[in-house]
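To start, the structure under review is shown below, and the notes come after it.
With one protein chain withheld, the remaining protein chains of the complex are depicted in position.
This part shows chain A:
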């Protein structure tokens, strides 16, 4: 509530004037705080708060589904005592890359990083991270292609097939490899669920998907956090220069 009010204040003219005054003072000394940086800061703060609300929603959904799974499967079947404590690597990891080449801010907290989520990375880690994002688009394209093939007359099909044979074959080949990747991803998902037994409640599968969504939101939050702190550090630095 407090932060919603703050965001209302941000749009208030008086607060904007305060920030603009900093900009004008600095312009007088030929060291302007870029309005772009201020906007970036405000946008990233707004996005951070919005994403937090989205995260709360995903987590609530996940907890509810977990509770439903526990109800249907029994409390003893969905418990932390079943967690696998043998050595095993995480299959969902992060890729981190710094964004400023040279440090623009002397404040270490102001150095921006980019977080990327790599879900269900197993044997074929690189392919999973590159192809999983494109798999949905390509599958849709191949589905549309197959649909178009099915709706044409036979003569039209023949002529269409002769013209588009090679690209269709290439698309089918890539969609087959993507199907293999999807199978691997589903295999990893099942492996994760198998900790709680061979036959699990559909609610547990649903909880898994909800927490996957929450994880994606968290990575976006981490990126917003980085952007926010970076912009904040730059504003602070520019303010300090004017004093």
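The rule we apply is simple: a residue touches a chain if its C-beta (ideal position, glycine included) is under 8 Å from a C-beta of that chain, and two chains touch if they have at least 3 such contacts; residues count from 1.
We adopt the following convention: contacts and distances are computed from a predicted model.
Engineer: Could you check which of "Nucleolar complex associated 4 homolog", "Mitochondrial import receptor subunit TOM40-1-like", "BHLH domain-containing protein" or "V-type proton ATPase subunit F" matches the UniProt name for the chain that's left out?
Structural biologist: "V-type proton ATPase subunit F"
Engineer: In the full complex, which residues of chain A touch the absent chain?
Structural biologist: Residues 2-3, 6, 9-10, 14-15, 18-19, 21-22, 41, 45, 48-49, 52-53, 55-56, 59, 62-63, 66-67, 78-80, 83-98, 103, 105-111, 113, 115, 118-121, 125, 188-189, 192-193, 195, 204, 207-208, 210-212, 214-215, 218-219, 221-222, 225-226, 228-229, 232, 235, 239, 243 of chain A touch the chain absent from view.
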